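Apart from one protein chain that is not included, each protein chain of the complex appears where it belongs.
This part shows chain A:
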Amino acid sequence: MGTHITRKAVSAAVATLSILGLAGCGGSATSGTASTITLFDSKVEIVDSLKALAKEYKKEKGVTVEVWGTTGDDYITQLKTKLTNQTTGPNIFMTGGGQEGDTLKSYMADLTNAPFTKYIAKNKAYEVGGKVFGMPAAVEGYGLIVNTGLVSASKVSTQSDFISMLKQAKADGKYTGFELSQESYFLIGHMLNTAFSMQSNPKQFVADVVSGKVKLQNVKEFKELGTIYEAIRANTNNPLQINYDKEIGDLMTGKTASVNQGMWINTMISSDYKDSAAKLQMVPFPLDGNDKLAVGVPLYWHVNGTKSTAEQKASIDFLNWLVTSKTGQDYIVNKFQFIPAMTNIKVDESKMDVLAQAVYKASNSGDNIPWVYQYWPSGIADTYLVGTAQSFFTDKAMTGQQLMTKLSEDFVTAGVKR
């Protein structure tokens, strides 16, 4: 008798559990628009504001947006894992476009006919084959950031001026003229990008370097970059000893006159160096007569196209609300502190810091050079270029020309798809 009851209880429990499980799977509505969507955010800095924004959206539209944060610099790895499993994949995700976007294109919904697409600034959408698959989240830019209290911007407007400034600073010994830091993009990526983006057709140029048709060491801009790297090694602190925090610290405390950095350093400045007397100005990096800042879209919003139509519609609705509603625009401009890449969002220039202003101007006037590294073979900056740059800074016998030769070989090796 006793066992009988137990068995019944067990089967009842099993039945209940399986019904619950089934109900859980069928949670989303099949028609109209879904009541809950998920968003996987890659930018740690904005995750709290995004969560607050999701609450506002719930209040206004009644749709729950679940915001997932990331832990750090492995967003893409996490995203790939999540997307692979259909149930855990987010409805809205972000990529950097370019190579990174192309590998995940199979998961992106076509946004060509989405209501917000018409507002995307010229050439700023993520497009594949003439169709829009990503909405730009923001515009960012970088260049030579100069502490004008130490060196006036006019003293670094040409390459030869820049190099003689480095030598002069070393001779004076009060501060260094320039600093790089050890992280892959700050050590080599951004500098190399400047030379790439000065080519007439950068995307084709990358393809030619990868195929081995063009060798970097034979291209004028890269030869000059080699010269600059030699000057940096000879006249400034060893960048392998310096990390990003120290680089910005040195800039703000007057230990270095300039760095090759972007408007993103303002996050650190406004929290750690509020009282610094350093007067900053962002000017084009003077490589071989370059007179433009490098401006690009670091992140795009994408809608997961493998989800149900109802969820896709809800995702598009949210993105539309984000860039067209008053609340959404206010968050983008004031809370995220993005420079929007949408023509319908008005920005009050006077509220921006000087670095963002410079980028905003360059972005609006179109007088800028693009970010090309999005088209480089995936992972190359971290697995190849940084190692080669480290050799250059540890092996004093290596010339700038040899650095370019080695970097060119890296592009060929890393470009092999296996």
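The criterion applied here is as follows: contacts are C-beta pairs under 8 Å (C-beta built on N, C-alpha and C of every residue); 3 or more make two chains touch, one makes a residue touch a chain; residues count from 1.
Everything below uses one rule, namely that contacts and distances are computed from a predicted model.
Peer 1: When one chain of this assembly is omitted, its UniProt record names it as which of these: "FAD:protein FMN transferase", "Multiple sugar-binding transport system permease", "Ion-translocating oxidoreductase complex subunit C" or "Acyl dehydratase"?
Peer 2: So, among "FAD:protein FMN transferase", "Multiple sugar-binding transport system permease", "Ion-translocating oxidoreductase complex subunit C" or "Acyl dehydratase", the name matching the hidden chain's UniProt entry is "Multiple sugar-binding transport system permease".
Peer 1: Out of A:262, A:296, A:377 or A:400, which is the one that touches the chain we can't see?
Peer 2: Missing-chain contact among the listed residues: A:377.
Peer 1: So which of A:91, A:388 or A:405 would be touching the chain we can't see?
Peer 2: A:388
Peer 1: Which parts of chain A are in contact with the chain that was left out?
Peer 2: 74, 77, 80, 83-84, 103-104, 106-107, 238, 240-241, 306, 377-380, 382-383, 386-388, 390-391, 394, 414, 417-418
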